[in-house]
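All protein chains but one are shown at their positions in the complex.
Up next, chain A:
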């Protein structure tokens, strides 16, 4: 990446989550059922660094962002801001908290109020977070914000309504609104997945620029592991509410350790490497109401054994600064033996030929009945 900031070791993380857990009750009155959306997640965000949270839909990535933004209370665990407990109780504390931790949402079409101009939305954010600016000072603050997100010249954009802007421009306005609070942490929940391919990169480069210039800590949530490699310093992979692997982005994507990460990396389309795609993988994410006992990936894992089906694997060290939650790295005798997922997933068993005939016959009789109708 070139612009890698030096790693100051004893630095305290700006935002830290300890054993974060969120269970959503379901099933109505007196039901004890819960969705285990997030379980035992530890996460640290440092100044001027980007952490990517990667996982499939329903793996709990967005729940973590909402918990960190304190938009909802955690079931268990602690959120520390600069080393101090930051669990907010009440409005005033929440305001003080969001001033330092801001969030950007996935859908810039939904997160901007269509009846207000860019000026109104940014002015409101500035007044709430920086006090009652007026006149010249307000104008300066507005144009500074718009310039910072590369909407230049600011005069051209400040009086526009959201519908007059393209998706990329809207997302920039949403980022500007978050920056109005001069936050220390930016939680970006899939900031580019609703945007067109050709403008995604612009938003990522903007976020990276903000990271470098303003030294903001960014949590980048995505399902696209390739963009995590491009943008993030550190990548954490989630599966079914748990972190299964963490490490620097380059090694996580190039040399994935956990079988799920391997499957994820091997499943992403990669035109340069068509042969090394995982074929014939089956199964889907488990129910989080009754998650599998032990490792939550065990029903899909080609290497799972009895240990995986009975005990939850802790995050084990698998290299410098890297961890993976897989018993295969535990040096236990009853642990599973890992291999390559490429070999492990065989071809899907072929359906028998009889089936094929069935549809052919259906197709042909459909032809016939259509022609019969014509005759009539």
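By our rule, a residue touches a chain if its C-beta (ideal position, glycine included) is under 8 Å from a C-beta of that chain, and two chains touch if they have at least 3 such contacts; residues count from 1.
Heads up, the rule we're going with is that contacts and distances are computed from a predicted model.
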The complex's invisible chain, by UniProt name, from "Pyridoxal 5'-phosphate synthase subunit PdxS", "Dipeptide/oligopeptide/nickel ABC transporter ATP-binding protein", "Hydrogenase expression protein HypE" or "GRAS domain family protein": "Dipeptide/oligopeptide/nickel ABC transporter ATP-binding protein"
Contacting the left-out chain in the complete assembly, out of A:199, A:214 or A:330: A:199
Option touching the unshown chain, where A:63, A:123, A:227 or A:298 are the choices: A:227
Candidates A:78, A:166, A:310 or A:340 - the one touching the absent chain: A:166
Per the touch definition above, residue among A:81, A:146, A:264 or A:338 touching the missing chain: A:264
Chain A residues that touch the omitted chain in the full complex: 1, 56-57, 166-169, 196-202, 205, 223, 225-227, 229-231, 253-254, 263-265, 267-275, 277-282, 284-285, 348, 351, 355-356, 358-360, 362-367, 369-370, 373-374
